[in-house]
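Every protein chain but one is kept in place in this view of the complex.
Chain lettering (A and B) follows the sequence in which the chains are written, and residue indices restart at 1 in each chain.
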Amino acid sequence: MNKNTDEHKHPDYKKIYYSLLILLVISIWGPVFALNIDNRTMLVGTVLLTAFGVGLIKATMVVAWFMHLDIEVKVVRRLLAVCIAFLILLFAGVAPEVLCFDGENRDADPDPIYEYPKKDITKPAH
Amino acid sequence: MTEASEDESQKHAQEKQSSHKCSKLRSWLFSTDHKVIAFQYIITGMLMAVIGGYMAYVFRMQLAFPGEEVPGFGWVSPGNYNALVTNHGTIMIFWVAMPILLAGFGNFLIPLMIGCDDMVFPRLNRLSFQIFFISALVIIASLHVAGGGFGGAWTAYPPLSTNPDYNLTPLGAVLWVVAVALEFVAFLIGGINFVTTTMNARAPGMGMMRIPLVVWMIVIASILFMVSVGPLIAGAVMLLSDQLAGTAFYDPTNGGDPLLWQHLFWFFGHPEVYVVLLPAMGVVAEIIPVFARKKFFGYKAALYVTIATGVLSFFVWAHHQFVSGIDPRMAHLFTVTTLLISVPIAELCFLFIATLFGGSIEFRTPMLWAIAFLVEFLLGGVTGIYLGSSGSDIYFHDTYFVVAHFHYTFFPIAIIGMFAGITHWFPKAFGRHLNEKWGKIHFWGTIIPFNFIFIPMFFLGLGGQHRRIFDYRHFPELALNDLQDLRILATVATCVLIAFQIPFVINFFRSMRKGKEAGENPWNATTLEWSTSSPPPHGNWETLPTVHRGPYEYGIPEVKEDYLPQHIETPQTSNG
Partner (left out) sequence: MSETYHPPLATSRKSAGLPTARLGTWWVVASEVVIFGGLVVSFVMYRMRHGEIWADQASHTKLYAGALNTFVLLTSSYFAVCAHKAAEVGDGKKAANLLVRTILLGGVFLCVKAYEYTSEILAGYGPKADLFWSFYYTATGLHGFHVVAGMVIMGFVAKDAAKGKFLHRVECIGIYWHFVDIVWIFLFPLFYIASGL
């Protein structure tokens, strides 16, 4: 082992590259093809699967074999996992707020669960 | 610095000589030595603290004596007031606490404590300081542009921060965002350096469980910063484009959402308070064993608890938004997590107290600061519980109760922690002792007025006094005399506190040249930085040390002295 580089076996990069290209074609063709599907759920499913599912596979391939994460020391994998975990947390915490764009709690006509009691609060209770 | 250069190896001596040709000042300014950079960070931070303190003085005077001219500033307009408060907060957090605690102490301590000759990327380190320095210049410049400095609070909520029609500071607001973004970049670079150095450049024998706690805490803080700041950088880009290009990321009338910024800000903002807390905790964790002559109680527990705090700190951010119209069910969730996070923090405080328990405590100045940190921070943490409960926070939010709460956390961190660290490592950095008597005068002159500033604020907040109001005479129920008396008390205490910083400055610069010689290890401490000369030479050691044991071996009965440094191989036993 040398001081600055540690050598390792190289996978067949050409093969990986060609498979990436095939996946690219799938991810373009899939969503375009999906436009002909009548069933809305099927359509969404196909688009998600071909656009983002295949994208995820492509990304994994690049990370694992081009960036050599498959043979990298564990701590690097963990640190990337932590970053992604916190991004998911960010989404989980923020999306419920930002997605309720009618202003569920800021609306003039709030969701019934949160409606204020209709009784006259200016008068004492007893 | 003069003695040390003789000990340097040939290579470094040559390096020195070639840089001597271009003046000493220049080689100091562009040095890549981690100690020099640490010093630059700390000095810049302290100068910014002077600016931030001056701002506090001006707006406190305005609150105590509204409508009168403030000596040294003049008449305060509402716009001035907003800009002063906003930039006071921003400067104190981003340009005082961060550079001193994280970057300053981190730079000075990490290589010395883990036993290597410098940061792993010294030139990146330099770049980080330079970007930081530019960001400091930008924030100062933002106060002097047309329209004045930004006045929309350090949280910069849109639309106040994005729309010049509302904030009236078209340039100040933009420069504020630019300055903060630059500062983030600087600390990202710095943080990467800290983490990489600690992971990869530890001395032989320095296993994970032998790293001094302060290094652990600085590293964890750097990681927290790095992970939390990313979304905010993206958010700042969006904010900037809303300001400059008129896009609508945060504009609800065109499809955006101002709540998004609040979330991005606090997703960073709450971990950020732990980013500055942890280094200060670390400094205290180093000082207490030294002056109690006792092994740190529960090293591993402290470490795990710190990690737990770090992780939990990502789950509490929306407690700042209880009254922003978030879903009440969310508020419940965040109440629970917020109350949970006080558990590990309390645990850490208990570990400190347990370390003190039964020790032979010596009240030198650093120890006084460390204990004061525990006492004062406790109050800050306890009042956080009231704010963390969404029910009571509806009343407390945006009152002076909150102001008092976070000053009881931030002041111990940024000011007490800083003085603890500076008094503790001054002998290492300059080879001389600070004056003990003046140190104690400065200590009491800081701690007593501090409590007189902020305890009244708890009562003002309970009395309903809201934050960010320029002149309380406009509000009949807040213009009462008993509230005004409390305001005047806080202002007088502010002036006293500021006046008592003068002894420190004099003491600092006098002792640098005329203080008592300290020698290698004045406190009889065990960590690696005390095993080299004071001040350490360029390259830190002639031969880099090897580590043989954990960092806190104090009060050991078997050895002649009561402590066993990390780098000594065979202990000298007293009974053969």
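A few notes on this one:
Convention: contacts are C-beta pairs under 8 Å (C-beta built on N, C-alpha and C of every residue); 3 or more make two chains touch, one makes a residue touch a chain.
Please read all numbers here as calculations on a predicted model, not as lab measurements.
When the full complex is examined, the chain removed from view is found to touch A, B.
Note on the undisplayed chain: of the listed residues B:Ser77, B:Asn254, B:Ser360 or B:Asn524, the one touching it is B:Asn254. Only one of B:Asp118, B:Glu286 or B:Asp393 touches the chain withheld from this view, namely B:Asp118. The missing chain, though absent from the display, is touched by one residue of B:Gly53, B:Gly149, B:Pro212 or B:Gly235; that residue is B:Gly235.
Mapped onto chain A, the interface with the missing chain covers residues 3-7, 10, 13-14, 16-17, 20-21, 24, 27-28, 31-32, 34-35, 43-44, 47-48, 51-52, 55, 58-59, 62-63, 65-67, 72-73, 75-76, 79-80, 83-84, 86-87, 90-91, 94-95, 98-99, 101.
On the side of chain B, the interface with the absent chain consists of residues 11, 14-15, 18-19, 30, 32, 111, 116-123, 188, 191-193, 195-197, 199-202, 206, 226-235, 237-238, 241, 245-249, 254-257, 260, 264, 539, 544, using the contact rule stated above.
Everything that follows uses one rule, which is that only the chains that are shown with their structure count from here on.
Across the complex, chain A is touched by residues 199, 227-228, 230-231, 257, 259-260, 263-264, 267, 314-315, 317-318, 325-328, 330 of chain B. Those residues of chain A that touch chain B in the shared complex are 75, 82-83, 86-87, 89-90, 93-94, 96-98, 100-101, 103-106, 114.
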